[in-house]
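Next up is a structure, given as C-alpha coordinates.
Missing here: one protein chain of the complex. Every other protein chain is in place.
Chain IDs A and B follow the sequence of writing; residue 1 opens each chain.
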Amino acid sequence: MSGRATSRVLIVHLAVIALLFLAQFALPAYHHTNVARIMVLAGYALGYNILLGYTGLMSLGHAMFFAAGMYGAGLPVYYLGLGAAGALAAGIAAGVLLAAVFGLIALRTSGVSFLIVSLMFAQAFYLASLYFNEITLGDQGFILSGHLAPLEFGGASLGFHEPAVKYNAALLLFAASLLLSLGLRVSPIGRVLIAIRENEERTRLFGYDSFRYKLLSLVLSGGLAAAAGASYALLFSYVGSTFASILFSIYPLLWTLLGGIGTLLGPLVGTGLMFYLVDVASGMTSAYLLVVGVVLVVLVLWFPQGILGTVRAKWLPWLP
Amino acid sequence: MAAMAAVAPLLETEALCKRFGGLAAVNEVDLHVAPGEIRAIIGPNGAGKTTLVGMICGRLAPTSGRVLYRGREITAMRPWERLMQGIVYTFQVTSIFKGLSCYENVALPAQRGLMRGFATRLALGEQLVADRVHAALDAVGLAGAAAQRADALAYGHQRLLELAMALAAEPQLLILDEPTQGLAEGEIAQLCELVRAISRRATVLVIEHNMPVVLALAERVTVMDSGRIIAEGTPAEIERHPDVQKAYLGR
Partner (left out) sequence: MSFWPHLLLALLEGTVTAFVLALTALGLSLVFGVMRIVNVAHGEFFMLGAVLAWFCANLVGTPVAGFLFAMIAAPLVVGALALAADRLILRRIDYHPEGTIVATIGLLYIIQQAVLTLYGPDARPVAPPVYFTLSFPWFGYSGYKLVVAAMSAILLAATWWLLARTTLGLYMRAAQQDLEMAQAFGVPARRVYAMVFALGAMLAAVAGVLVVPIQQAHYLMGLDPLLLSFIVVIIGGLGSLKGTLVAAFVVGISDGVVSVFFSPTLAKIVATLLVAAVLVIRPGGLFGEERA
(Lines give C-alpha, C1' and ligand atoms only; values in the text may rest on other atoms or scores of the structure.)
Protein backbone atom coordinates (compact mmCIF):
# COMPACT_ATOMS: atom_id res chain seq x y z
CA MET A 1 0.00 0.00 0.00
CA SER A 2 1.39 3.40 -0.91
CA GLY A 3 2.15 6.11 1.66
CA ARG A 4 -0.90 8.16 0.76
CA ALA A 5 -3.21 5.19 1.03
CA THR A 6 -1.78 4.23 4.39
CA SER A 7 -2.35 7.71 5.81
CA ARG A 8 -5.92 7.72 4.58
CA VAL A 9 -6.54 4.33 6.18
CA LEU A 10 -4.92 5.38 9.42
CA ILE A 11 -6.97 8.57 9.59
CA VAL A 12 -10.23 6.70 9.14
CA HIS A 13 -9.44 4.26 11.91
CA LEU A 14 -8.16 6.89 14.30
CA ALA A 15 -11.30 8.87 13.59
CA VAL A 16 -13.44 5.90 14.58
CA ILE A 17 -11.53 5.62 17.85
CA ALA A 18 -11.89 9.34 18.45
CA LEU A 19 -15.62 9.18 17.77
CA LEU A 20 -16.00 6.35 20.23
CA PHE A 21 -14.10 8.41 22.79
CA LEU A 22 -16.34 11.41 22.32
CA ALA A 23 -19.49 9.31 22.31
CA GLN A 24 -19.19 8.59 26.02
CA PHE A 25 -20.12 12.16 26.81
CA ALA A 26 -23.29 12.00 24.77
CA LEU A 27 -24.60 8.55 25.56
CA PRO A 28 -27.31 7.94 28.15
CA ALA A 29 -26.38 5.56 30.96
CA TYR A 30 -27.94 2.38 29.52
CA HIS A 31 -26.20 2.70 26.20
CA HIS A 32 -23.00 3.79 27.89
CA THR A 33 -22.46 0.33 29.41
CA ASN A 34 -23.71 -1.35 26.25
CA VAL A 35 -21.16 0.40 24.08
CA ALA A 36 -18.46 -0.52 26.56
CA ARG A 37 -19.52 -4.14 26.27
CA ILE A 38 -19.67 -3.89 22.49
CA MET A 39 -16.14 -2.54 22.33
CA VAL A 40 -14.76 -5.42 24.39
CA LEU A 41 -16.68 -7.99 22.35
CA ALA A 42 -15.58 -6.29 19.15
CA GLY A 43 -12.02 -7.01 20.28
CA TYR A 44 -13.04 -10.67 20.40
CA ALA A 45 -14.44 -10.40 16.88
CA LEU A 46 -11.29 -8.63 15.67
CA GLY A 47 -9.28 -11.56 16.95
CA TYR A 48 -11.58 -13.97 15.14
CA ASN A 49 -11.30 -11.92 11.96
CA ILE A 50 -7.53 -12.36 11.89
CA LEU A 51 -7.96 -16.11 11.59
CA LEU A 52 -11.00 -16.19 9.32
CA GLY A 53 -10.82 -12.95 7.40
CA TYR A 54 -7.11 -12.73 6.77
CA THR A 55 -5.95 -16.34 6.91
CA GLY A 56 -9.10 -18.06 5.71
CA LEU A 57 -9.43 -20.55 8.56
CA MET A 58 -12.89 -20.94 10.05
CA SER A 59 -12.97 -21.96 13.68
CA LEU A 60 -15.97 -22.94 15.79
CA GLY A 61 -13.95 -23.01 18.98
CA HIS A 62 -12.91 -19.46 19.73
CA ALA A 63 -14.93 -19.39 22.93
CA MET A 64 -12.18 -21.43 24.51
CA PHE A 65 -9.71 -18.59 23.96
CA PHE A 66 -12.13 -15.98 25.28
CA ALA A 67 -12.84 -18.18 28.28
CA ALA A 68 -9.14 -18.88 28.83
CA GLY A 69 -8.67 -15.13 29.13
CA MET A 70 -11.70 -14.82 31.36
CA TYR A 71 -10.66 -17.59 33.73
CA GLY A 72 -7.00 -16.69 33.40
CA ALA A 73 -7.80 -13.23 34.74
CA GLY A 74 -10.76 -14.01 36.95
CA LEU A 75 -9.46 -16.96 38.94
CA PRO A 76 -6.31 -15.23 40.23
CA VAL A 77 -8.33 -12.18 41.19
CA TYR A 78 -10.99 -14.23 42.96
CA TYR A 79 -8.73 -16.61 44.80
CA LEU A 80 -5.44 -14.75 45.10
CA GLY A 81 -6.45 -11.10 45.06
CA LEU A 82 -4.27 -10.34 42.04
CA GLY A 83 -4.47 -6.80 40.69
CA ALA A 84 -6.00 -5.82 37.35
CA ALA A 85 -2.80 -5.39 35.38
CA GLY A 86 -1.44 -8.76 36.48
CA ALA A 87 -4.78 -10.41 35.83
CA LEU A 88 -4.98 -9.01 32.32
CA ALA A 89 -1.49 -10.26 31.58
CA ALA A 90 -2.31 -13.67 33.03
CA GLY A 91 -5.48 -13.90 30.97
CA ILE A 92 -3.72 -13.02 27.73
CA ALA A 93 -0.92 -15.43 28.51
CA ALA A 94 -3.44 -18.23 29.11
CA GLY A 95 -5.09 -17.55 25.75
CA VAL A 96 -1.83 -17.36 23.86
CA LEU A 97 -0.59 -20.59 25.41
CA LEU A 98 -3.84 -22.42 24.66
CA ALA A 99 -3.82 -21.14 21.08
CA ALA A 100 -0.23 -22.25 20.59
CA VAL A 101 -0.87 -25.75 21.91
CA PHE A 102 -4.11 -26.04 19.98
CA GLY A 103 -2.45 -24.78 16.82
CA LEU A 104 0.46 -27.17 17.02
CA ILE A 105 -2.03 -30.03 17.19
CA ALA A 106 -4.90 -28.86 15.02
CA LEU A 107 -3.19 -27.00 12.19
CA ARG A 108 -2.25 -30.32 10.66
CA THR A 109 -5.85 -30.35 9.47
CA SER A 110 -7.69 -27.79 7.40
CA GLY A 111 -11.13 -26.89 6.13
CA VAL A 112 -13.99 -28.87 7.63
CA SER A 113 -11.68 -31.05 9.71
CA PHE A 114 -10.11 -28.01 11.32
CA LEU A 115 -13.55 -26.63 12.04
CA ILE A 116 -14.64 -29.81 13.77
CA VAL A 117 -11.40 -30.17 15.75
CA SER A 118 -11.79 -26.59 16.98
CA LEU A 119 -15.39 -27.32 17.97
CA MET A 120 -14.31 -30.45 19.83
CA PHE A 121 -11.49 -28.78 21.71
CA ALA A 122 -13.74 -25.91 22.72
CA GLN A 123 -16.42 -28.30 23.87
CA ALA A 124 -13.88 -30.24 25.92
CA PHE A 125 -12.80 -26.93 27.49
CA TYR A 126 -16.41 -26.03 28.26
CA LEU A 127 -17.11 -29.43 29.78
CA ALA A 128 -13.93 -29.19 31.83
CA SER A 129 -15.06 -25.84 33.21
CA LEU A 130 -18.24 -27.60 34.36
CA TYR A 131 -16.43 -30.68 35.61
CA PHE A 132 -14.08 -28.69 37.82
CA ASN A 133 -16.88 -26.61 39.23
CA GLU A 134 -15.52 -26.52 42.75
CA ILE A 135 -12.97 -24.09 41.33
CA THR A 136 -14.80 -22.45 38.47
CA LEU A 137 -18.28 -22.52 39.96
CA GLY A 138 -19.43 -23.74 36.55
CA ASP A 139 -22.56 -22.29 35.01
CA GLN A 140 -23.35 -20.17 37.96
CA GLY A 141 -20.01 -18.46 37.89
CA PHE A 142 -18.62 -15.93 40.30
CA ILE A 143 -18.43 -12.18 40.70
CA LEU A 144 -15.24 -10.21 41.01
CA SER A 145 -16.52 -6.99 42.48
CA GLY A 146 -15.56 -7.66 46.06
CA HIS A 147 -12.18 -8.95 45.03
CA LEU A 148 -10.85 -6.57 42.43
CA ALA A 149 -8.82 -3.68 43.74
CA PRO A 150 -9.24 -0.34 41.98
CA LEU A 151 -6.56 0.66 39.55
CA GLU A 152 -4.02 3.07 41.02
CA PHE A 153 -3.06 5.39 38.22
CA GLY A 154 -1.17 8.66 38.62
CA GLY A 155 -2.39 9.19 42.13
CA ALA A 156 -6.06 8.55 41.27
CA SER A 157 -7.94 5.47 42.33
CA LEU A 158 -10.05 4.12 39.49
CA GLY A 159 -12.68 1.65 40.61
CA PHE A 160 -13.86 -0.78 37.98
CA HIS A 161 -17.47 -0.27 38.87
CA GLU A 162 -17.30 3.33 37.66
CA PRO A 163 -18.86 3.75 34.20
CA ALA A 164 -16.12 6.08 33.00
CA VAL A 165 -13.44 3.57 33.92
CA LYS A 166 -15.33 0.75 32.24
CA TYR A 167 -15.88 2.71 29.07
CA ASN A 168 -12.38 4.05 28.65
CA ALA A 169 -10.70 0.80 29.57
CA ALA A 170 -12.90 -0.95 26.99
CA LEU A 171 -12.05 1.74 24.44
CA LEU A 172 -8.37 1.32 25.16
CA LEU A 173 -8.59 -2.41 24.58
CA PHE A 174 -10.58 -1.96 21.40
CA ALA A 175 -8.19 0.67 20.07
CA ALA A 176 -5.22 -1.57 20.79
CA SER A 177 -6.88 -4.53 19.06
CA LEU A 178 -7.89 -2.41 16.09
CA LEU A 179 -4.45 -0.88 15.63
CA LEU A 180 -2.79 -4.24 16.05
CA SER A 181 -5.06 -5.70 13.37
CA LEU A 182 -4.34 -2.75 11.11
CA GLY A 183 -0.62 -3.07 11.64
CA LEU A 184 -0.80 -6.76 10.83
CA ARG A 185 -2.91 -6.11 7.75
CA VAL A 186 -0.39 -3.74 6.16
CA SER A 187 2.68 -5.66 7.22
CA PRO A 188 4.57 -8.25 5.18
CA ILE A 189 3.16 -10.91 7.50
CA GLY A 190 -0.36 -9.75 6.72
CA ARG A 191 0.34 -10.06 3.03
CA VAL A 192 1.48 -13.65 3.55
CA LEU A 193 -1.60 -14.54 5.58
CA ILE A 194 -3.89 -13.23 2.86
CA ALA A 195 -1.89 -15.12 0.25
CA ILE A 196 -2.27 -18.32 2.28
CA ARG A 197 -6.01 -17.73 2.32
CA GLU A 198 -6.10 -17.28 -1.44
CA ASN A 199 -3.73 -20.06 -2.51
CA GLU A 200 -1.70 -21.88 0.10
CA GLU A 201 0.39 -24.07 -2.17
CA ARG A 202 1.48 -21.15 -4.34
CA THR A 203 2.47 -19.28 -1.19
CA ARG A 204 4.57 -22.18 0.08
CA LEU A 205 6.38 -22.41 -3.20
CA PHE A 206 7.23 -18.74 -3.00
CA GLY A 207 9.26 -19.21 0.15
CA TYR A 208 6.81 -19.17 3.05
CA ASP A 209 6.36 -21.90 5.66
CA SER A 210 2.59 -21.72 5.73
CA PHE A 211 2.27 -23.78 8.90
CA ARG A 212 4.30 -21.24 10.87
CA TYR A 213 2.27 -18.35 9.52
CA LYS A 214 -1.01 -20.06 10.30
CA LEU A 215 0.21 -20.79 13.79
CA LEU A 216 1.16 -17.15 14.26
CA SER A 217 -2.24 -16.09 13.01
CA LEU A 218 -3.95 -18.47 15.42
CA VAL A 219 -1.85 -17.31 18.36
CA LEU A 220 -2.60 -13.64 17.62
CA SER A 221 -6.25 -14.46 17.11
CA GLY A 222 -6.43 -16.40 20.36
CA GLY A 223 -4.48 -13.74 22.19
CA LEU A 224 -6.87 -10.99 21.15
CA ALA A 225 -9.83 -13.17 22.07
CA ALA A 226 -8.27 -13.85 25.47
CA ALA A 227 -7.59 -10.16 26.00
CA ALA A 228 -11.26 -9.53 25.36
CA GLY A 229 -12.23 -12.30 27.77
CA ALA A 230 -9.91 -11.04 30.48
CA SER A 231 -11.16 -7.49 30.05
CA TYR A 232 -14.74 -8.63 30.12
CA ALA A 233 -14.15 -10.37 33.44
CA LEU A 234 -12.37 -7.36 34.93
CA LEU A 235 -14.75 -4.71 33.65
CA PHE A 236 -18.10 -6.44 33.96
CA SER A 237 -17.17 -8.45 36.97
CA TYR A 238 -18.68 -11.80 36.04
CA VAL A 239 -16.95 -15.06 35.17
CA GLY A 240 -18.98 -18.10 34.17
CA SER A 241 -18.87 -21.10 31.86
CA THR A 242 -21.57 -19.81 29.49
CA PHE A 243 -18.80 -17.80 27.87
CA ALA A 244 -17.11 -21.06 26.94
CA SER A 245 -20.18 -22.55 25.29
CA ILE A 246 -20.70 -23.24 21.59
CA LEU A 247 -23.01 -20.27 21.19
CA PHE A 248 -20.17 -18.06 22.30
CA SER A 249 -18.00 -19.57 19.58
CA ILE A 250 -20.69 -18.89 17.02
CA TYR A 251 -21.05 -15.24 18.03
CA PRO A 252 -17.73 -13.96 16.64
CA LEU A 253 -18.41 -15.81 13.39
CA LEU A 254 -21.80 -14.12 13.22
CA TRP A 255 -20.46 -10.67 14.12
CA THR A 256 -17.60 -10.89 11.66
CA LEU A 257 -19.79 -12.16 8.84
CA LEU A 258 -22.38 -9.46 9.45
CA GLY A 259 -19.83 -6.66 9.60
CA GLY A 260 -17.80 -7.99 6.68
CA ILE A 261 -15.09 -10.65 6.82
CA GLY A 262 -11.65 -9.44 6.07
CA THR A 263 -12.51 -5.80 6.75
CA LEU A 264 -11.01 -4.06 9.77
CA LEU A 265 -14.02 -2.14 11.01
CA GLY A 266 -16.46 -4.90 10.07
CA PRO A 267 -16.16 -6.70 13.42
CA LEU A 268 -17.11 -3.52 15.29
CA VAL A 269 -20.11 -2.90 13.06
CA GLY A 270 -21.26 -6.51 13.25
CA THR A 271 -20.83 -6.77 17.01
CA GLY A 272 -22.67 -3.53 17.64
CA LEU A 273 -25.55 -4.32 15.33
CA MET A 274 -26.03 -7.88 16.59
CA PHE A 275 -25.77 -6.77 20.21
CA TYR A 276 -28.67 -4.41 19.76
CA LEU A 277 -30.66 -6.83 17.62
CA VAL A 278 -30.40 -9.48 20.32
CA ASP A 279 -31.09 -6.89 23.00
CA VAL A 280 -34.30 -5.76 21.31
CA ALA A 281 -35.37 -9.30 20.49
CA SER A 282 -34.82 -10.57 24.02
CA GLY A 283 -37.21 -7.89 25.21
CA MET A 284 -39.86 -9.34 22.93
CA THR A 285 -39.49 -13.10 23.30
CA SER A 286 -37.52 -15.74 25.10
CA ALA A 287 -36.79 -17.28 21.71
CA TYR A 288 -34.63 -14.31 20.78
CA LEU A 289 -31.84 -16.49 19.38
CA LEU A 290 -34.12 -16.83 16.39
CA VAL A 291 -32.59 -13.54 15.31
CA VAL A 292 -29.18 -15.20 15.24
CA GLY A 293 -30.49 -17.96 13.02
CA VAL A 294 -32.29 -15.68 10.62
CA VAL A 295 -29.38 -13.25 10.26
CA LEU A 296 -26.97 -16.10 9.51
CA VAL A 297 -29.19 -17.55 6.80
CA VAL A 298 -29.88 -14.14 5.26
CA LEU A 299 -26.18 -13.30 5.23
CA VAL A 300 -25.24 -16.54 3.54
CA LEU A 301 -27.95 -16.29 0.93
CA TRP A 302 -27.80 -12.62 0.04
CA PHE A 303 -24.97 -10.72 1.74
CA PRO A 304 -21.95 -12.97 2.04
CA GLN A 305 -19.66 -9.97 2.07
CA GLY A 306 -21.41 -8.43 5.04
CA ILE A 307 -22.11 -4.75 5.53
CA LEU A 308 -18.66 -3.21 5.20
CA GLY A 309 -17.61 -5.85 2.71
CA THR A 310 -20.41 -4.72 0.41
CA VAL A 311 -19.56 -1.07 1.05
CA ARG A 312 -15.94 -1.75 0.17
CA ALA A 313 -16.80 -3.69 -2.97
CA LYS A 314 -19.18 -1.04 -4.26
CA TRP A 315 -17.78 2.29 -3.16
CA LEU A 316 -14.58 2.22 -1.12
CA PRO A 317 -12.08 -0.26 -2.52
CA TRP A 318 -9.25 1.19 -0.43
CA LEU A 319 -10.87 0.25 2.87
CA PRO A 320 -8.86 -2.51 4.50
CA MET B 1 30.28 -31.14 -25.03
CA ALA B 2 33.59 -31.47 -23.21
CA ALA B 3 33.30 -27.91 -21.93
CA MET B 4 29.88 -28.62 -20.53
CA ALA B 5 31.03 -31.78 -18.78
CA ALA B 6 33.77 -29.86 -16.99
CA VAL B 7 31.34 -27.47 -15.28
CA ALA B 8 29.69 -28.80 -12.12
CA PRO B 9 25.96 -29.28 -12.68
CA LEU B 10 23.60 -26.86 -10.96
CA LEU B 11 20.96 -29.54 -10.51
CA GLU B 12 21.30 -33.30 -10.36
CA THR B 13 18.92 -36.10 -9.60
CA GLU B 14 20.21 -39.57 -8.70
CA ALA B 15 17.97 -42.57 -9.34
CA LEU B 16 14.96 -40.45 -8.51
CA CYS B 17 11.73 -42.45 -8.18
CA LYS B 18 8.12 -41.67 -7.42
CA ARG B 19 5.68 -44.49 -6.99
CA PHE B 20 1.94 -44.18 -6.49
CA GLY B 21 0.80 -47.56 -5.28
CA GLY B 22 2.07 -49.97 -7.91
CA LEU B 23 2.68 -47.33 -10.55
CA ALA B 24 6.12 -45.79 -11.02
CA ALA B 25 5.39 -42.30 -12.32
CA VAL B 26 9.09 -41.47 -12.25
CA ASN B 27 11.48 -44.39 -12.50
CA GLU B 28 15.21 -44.12 -11.73
CA VAL B 29 15.76 -40.75 -13.34
CA ASP B 30 19.29 -39.32 -13.47
CA LEU B 31 19.12 -35.74 -14.61
CA HIS B 32 22.04 -33.32 -14.86
CA VAL B 33 21.44 -29.65 -15.62
CA ALA B 34 24.37 -27.32 -16.13
CA PRO B 35 24.30 -23.73 -14.84
CA GLY B 36 23.01 -21.23 -17.38
CA GLU B 37 21.38 -23.86 -19.61
CA ILE B 38 17.98 -23.74 -21.11
CA ARG B 39 16.88 -27.38 -20.80
CA ALA B 40 13.61 -28.62 -22.25
CA ILE B 41 11.88 -31.70 -20.91
CA ILE B 42 9.51 -33.24 -23.40
CA GLY B 43 7.50 -36.43 -23.65
CA PRO B 44 3.99 -37.72 -24.17
CA ASN B 45 1.27 -37.15 -21.58
CA GLY B 46 1.80 -39.19 -18.46
CA ALA B 47 5.55 -39.46 -19.03
CA GLY B 48 6.21 -38.13 -15.54
CA LYS B 49 7.55 -34.67 -16.42
CA THR B 50 5.45 -32.70 -13.94
CA THR B 51 6.05 -35.35 -11.28
CA LEU B 52 9.78 -35.10 -11.84
CA VAL B 53 9.92 -31.33 -11.51
CA GLY B 54 7.51 -31.60 -8.59
CA MET B 55 10.21 -33.48 -6.72
CA ILE B 56 12.79 -30.90 -7.73
CA CYS B 57 10.83 -27.91 -6.48
CA GLY B 58 9.58 -29.72 -3.38
CA ARG B 59 5.89 -30.18 -4.08
CA LEU B 60 6.29 -33.95 -3.91
CA ALA B 61 8.49 -36.17 -1.81
CA PRO B 62 10.35 -38.84 -3.76
CA THR B 63 9.84 -42.51 -3.00
CA SER B 64 13.58 -43.04 -3.41
CA GLY B 65 16.59 -41.34 -4.91
CA ARG B 66 18.27 -37.99 -4.35
CA VAL B 67 18.06 -34.43 -5.54
CA LEU B 68 21.25 -32.35 -5.48
CA TYR B 69 21.47 -28.62 -5.99
CA ARG B 70 24.83 -26.91 -6.25
CA GLY B 71 26.38 -30.11 -5.01
CA ARG B 72 24.30 -30.18 -1.81
CA GLU B 73 21.62 -32.75 -1.16
CA ILE B 74 18.22 -31.10 -0.97
CA THR B 75 16.01 -34.20 -1.11
CA ALA B 76 14.50 -33.49 2.29
CA MET B 77 14.48 -29.72 1.97
CA ARG B 78 11.02 -28.12 2.35
CA PRO B 79 9.50 -26.22 -0.59
CA TRP B 80 9.88 -22.79 1.00
CA GLU B 81 13.54 -23.43 1.78
CA ARG B 82 14.14 -24.40 -1.84
CA LEU B 83 12.69 -21.08 -2.94
CA MET B 84 15.24 -19.35 -0.76
CA GLN B 85 17.88 -21.36 -2.61
CA GLY B 86 16.57 -19.91 -5.85
CA ILE B 87 14.39 -22.75 -7.15
CA VAL B 88 11.20 -21.25 -8.56
CA TYR B 89 8.31 -23.15 -10.15
CA THR B 90 5.41 -21.99 -12.28
CA PHE B 91 2.43 -24.32 -12.45
CA GLN B 92 1.08 -26.19 -15.41
CA VAL B 93 -2.38 -24.89 -14.52
CA THR B 94 -1.89 -21.22 -13.72
CA SER B 95 -1.70 -20.75 -10.00
CA ILE B 96 -1.99 -17.13 -8.89
CA PHE B 97 -4.01 -15.16 -6.33
CA LYS B 98 -7.10 -14.56 -8.36
CA GLY B 99 -8.91 -12.27 -5.94
CA LEU B 100 -5.96 -9.93 -5.43
CA SER B 101 -4.57 -7.16 -7.59
CA CYS B 102 -1.65 -7.87 -9.92
CA TYR B 103 0.48 -5.68 -7.69
CA GLU B 104 -0.34 -7.75 -4.63
CA ASN B 105 0.23 -10.96 -6.61
CA VAL B 106 3.79 -9.97 -7.48
CA ALA B 107 4.44 -8.30 -4.12
CA LEU B 108 4.20 -11.61 -2.30
CA PRO B 109 7.23 -13.23 -3.92
CA ALA B 110 8.95 -9.85 -4.25
CA GLN B 111 8.97 -9.16 -0.55
CA ARG B 112 10.45 -12.54 0.36
CA GLY B 113 13.99 -11.57 -0.47
CA LEU B 114 13.65 -8.46 1.67
CA MET B 115 12.35 -10.27 4.72
CA ARG B 116 15.44 -11.08 6.71
CA GLY B 117 14.93 -11.19 10.42
CA PHE B 118 12.19 -10.15 12.76
CA ALA B 119 12.03 -6.42 12.06
CA THR B 120 11.63 -6.70 8.32
CA ARG B 121 8.80 -9.16 8.80
CA LEU B 122 6.86 -6.57 10.74
CA ALA B 123 7.39 -3.66 8.43
CA LEU B 124 9.10 -3.15 5.11
CA GLY B 125 9.73 0.00 3.19
CA GLU B 126 6.93 -0.32 0.68
CA GLN B 127 9.01 1.51 -1.94
CA LEU B 128 11.55 -1.32 -1.93
CA VAL B 129 8.82 -3.83 -2.67
CA ALA B 130 7.14 -1.57 -5.22
CA ASP B 131 10.37 -1.19 -7.18
CA ARG B 132 10.72 -4.95 -7.48
CA VAL B 133 7.07 -5.42 -8.37
CA HIS B 134 7.11 -2.86 -11.15
CA ALA B 135 10.37 -4.21 -12.54
CA ALA B 136 8.87 -7.70 -12.79
CA LEU B 137 5.60 -6.50 -14.31
CA ASP B 138 7.53 -4.38 -16.83
CA ALA B 139 9.68 -7.33 -17.83
CA VAL B 140 6.64 -9.40 -18.85
CA GLY B 141 4.83 -6.48 -20.41
CA LEU B 142 2.09 -6.06 -17.79
CA ALA B 143 3.23 -2.66 -16.56
CA GLY B 144 -0.22 -1.07 -16.82
CA ALA B 145 -2.07 -3.87 -15.08
CA ALA B 146 -0.73 -3.40 -11.56
CA ALA B 147 -4.00 -2.17 -10.08
CA GLN B 148 -6.23 -4.68 -11.88
CA ARG B 149 -7.57 -7.78 -10.19
CA ALA B 150 -5.79 -10.87 -11.38
CA ASP B 151 -8.97 -12.67 -12.43
CA ALA B 152 -9.87 -9.72 -14.66
CA LEU B 153 -6.94 -10.58 -16.92
CA ALA B 154 -7.19 -12.75 -20.00
CA TYR B 155 -5.83 -16.26 -19.51
CA GLY B 156 -2.65 -15.56 -21.45
CA HIS B 157 -1.98 -12.50 -19.31
CA GLN B 158 -2.59 -14.51 -16.15
CA ARG B 159 0.18 -16.86 -17.28
CA LEU B 160 2.42 -13.86 -17.81
CA LEU B 161 1.50 -12.63 -14.34
CA GLU B 162 2.66 -15.90 -12.85
CA LEU B 163 5.89 -15.50 -14.78
CA ALA B 164 6.28 -11.99 -13.35
CA MET B 165 5.75 -13.46 -9.89
CA ALA B 166 8.43 -16.04 -10.62
CA LEU B 167 10.83 -13.30 -11.73
CA ALA B 168 10.17 -11.31 -8.59
CA ALA B 169 11.26 -14.33 -6.59
CA GLU B 170 14.80 -13.92 -8.03
CA PRO B 171 15.17 -17.39 -9.49
CA GLN B 172 18.49 -19.16 -9.98
CA LEU B 173 16.72 -22.24 -11.33
CA LEU B 174 13.44 -21.36 -13.00
CA ILE B 175 11.14 -24.29 -13.74
CA LEU B 176 8.40 -23.54 -16.27
CA ASP B 177 5.67 -26.14 -16.63
CA GLU B 178 4.13 -25.85 -20.13
CA PRO B 179 4.39 -22.05 -20.19
CA THR B 180 3.00 -21.62 -23.70
CA GLN B 181 -0.17 -23.58 -23.10
CA GLY B 182 -3.19 -21.41 -23.81
CA LEU B 183 -1.15 -18.58 -25.31
CA ALA B 184 -1.73 -17.00 -28.70
CA GLU B 185 1.01 -16.96 -31.39
CA GLY B 186 2.22 -13.46 -30.62
CA GLU B 187 2.25 -14.18 -26.92
CA ILE B 188 4.34 -17.30 -27.47
CA ALA B 189 6.98 -15.34 -29.34
CA GLN B 190 7.01 -12.76 -26.56
CA LEU B 191 7.45 -15.51 -24.00
CA CYS B 192 10.41 -17.02 -25.85
CA GLU B 193 12.09 -13.60 -25.88
CA LEU B 194 11.52 -13.34 -22.18
CA VAL B 195 12.91 -16.78 -21.44
CA ARG B 196 16.05 -15.98 -23.42
CA ALA B 197 16.48 -12.79 -21.40
CA ILE B 198 15.95 -14.67 -18.14
CA SER B 199 18.47 -17.34 -19.06
CA ARG B 200 21.22 -14.74 -19.00
CA ARG B 201 20.81 -14.61 -15.25
CA ALA B 202 19.26 -17.98 -14.42
CA THR B 203 19.12 -21.60 -15.44
CA VAL B 204 15.82 -22.57 -17.03
CA LEU B 205 14.05 -25.92 -17.06
CA VAL B 206 11.06 -25.96 -19.39
CA ILE B 207 8.44 -28.65 -19.78
CA GLU B 208 6.93 -28.18 -23.21
CA HIS B 209 4.70 -29.87 -25.75
CA ASN B 210 5.11 -27.16 -28.36
CA MET B 211 7.96 -28.49 -30.54
CA PRO B 212 8.76 -25.26 -32.44
CA VAL B 213 9.24 -23.55 -29.07
CA VAL B 214 11.50 -26.37 -27.89
CA LEU B 215 13.55 -26.20 -31.07
CA ALA B 216 13.86 -22.41 -30.84
CA LEU B 217 14.64 -22.10 -27.15
CA ALA B 218 16.35 -25.16 -25.81
CA GLU B 219 20.06 -25.83 -25.81
CA ARG B 220 19.54 -29.40 -24.69
CA VAL B 221 16.45 -31.58 -24.59
CA THR B 222 15.61 -34.43 -22.24
CA VAL B 223 12.95 -36.83 -23.46
CA MET B 224 10.86 -38.81 -21.01
CA ASP B 225 8.45 -41.68 -21.53
CA SER B 226 6.69 -43.81 -18.90
CA GLY B 227 8.76 -42.37 -16.10
CA ARG B 228 12.19 -42.83 -17.65
CA ILE B 229 14.58 -40.70 -19.67
CA ILE B 230 14.74 -42.27 -23.10
CA ALA B 231 16.93 -39.74 -24.87
CA GLU B 232 18.96 -36.60 -24.31
CA GLY B 233 20.70 -34.29 -26.74
CA THR B 234 20.48 -31.12 -28.77
CA PRO B 235 17.08 -30.31 -30.28
CA ALA B 236 18.32 -31.36 -33.71
CA GLU B 237 19.54 -34.73 -32.43
CA ILE B 238 16.27 -35.34 -30.60
CA GLU B 239 14.18 -34.50 -33.63
CA ARG B 240 15.87 -37.29 -35.55
CA HIS B 241 15.98 -39.80 -32.67
CA PRO B 242 14.09 -43.03 -33.51
CA ASP B 243 13.04 -43.79 -29.89
CA VAL B 244 11.58 -40.33 -29.54
CA GLN B 245 9.58 -40.68 -32.71
CA LYS B 246 8.31 -44.07 -31.51
CA ALA B 247 7.32 -42.68 -28.13
CA TYR B 248 5.24 -39.91 -29.65
CA LEU B 249 3.84 -41.84 -32.57
CA GLY B 250 3.13 -44.95 -30.58
CA ARG B 251 0.45 -43.08 -28.65
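Going forward, a residue touches a chain if its C-beta (ideal position, glycine included) is under 8 Å from a C-beta of that chain, and two chains touch if they have at least 3 such contacts.
As the structure is a computational prediction, the values presented were derived from the model and not from experiment.
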Check: Among the chains present, which touch the one that was left out?
Finding: A
Next item on the list: Looking beyond the chains shown, say which of A:Ala18, A:Ala149, A:Ala164 or A:Leu290 touches the absent one.
Entry: A:Leu290
Checklist line | Touch with the omitted chain, as defined above, among A:Thr55, A:Gln123 or A:Thr263 | finding: A:Gln123
Check: Hey, which chain A residues sit against the chain that's not shown?
Finding: 58, 105-106, 108-113, 115-117, 119-121, 123-124, 127-128, 130-131, 246, 250, 253, 257, 285-290, 292-297, 299-301, 304
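As a convention for this text, only the chains that are shown with their structure count from here on.
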Note to self: Nearest whole angstrom, what separates the Cα centre of chain A from the Cα centre of chain B?
What the structure shows: 43
Notebook entry, point to check: Which residues of chain B touch chain A in their complex?
Noted result: 57-59, 78-80, 83-84, 88-89, 91, 95-100, 104, 107-109, 111-112, 114-115, 120-124, 126, 130, 165, 169
Next item on the list: State the interface residues of chain A toward chain B in the complex, per the touch definition above.
Entry: 1-3, 6, 183, 187-189, 191-192, 194-195, 198-199, 201-210
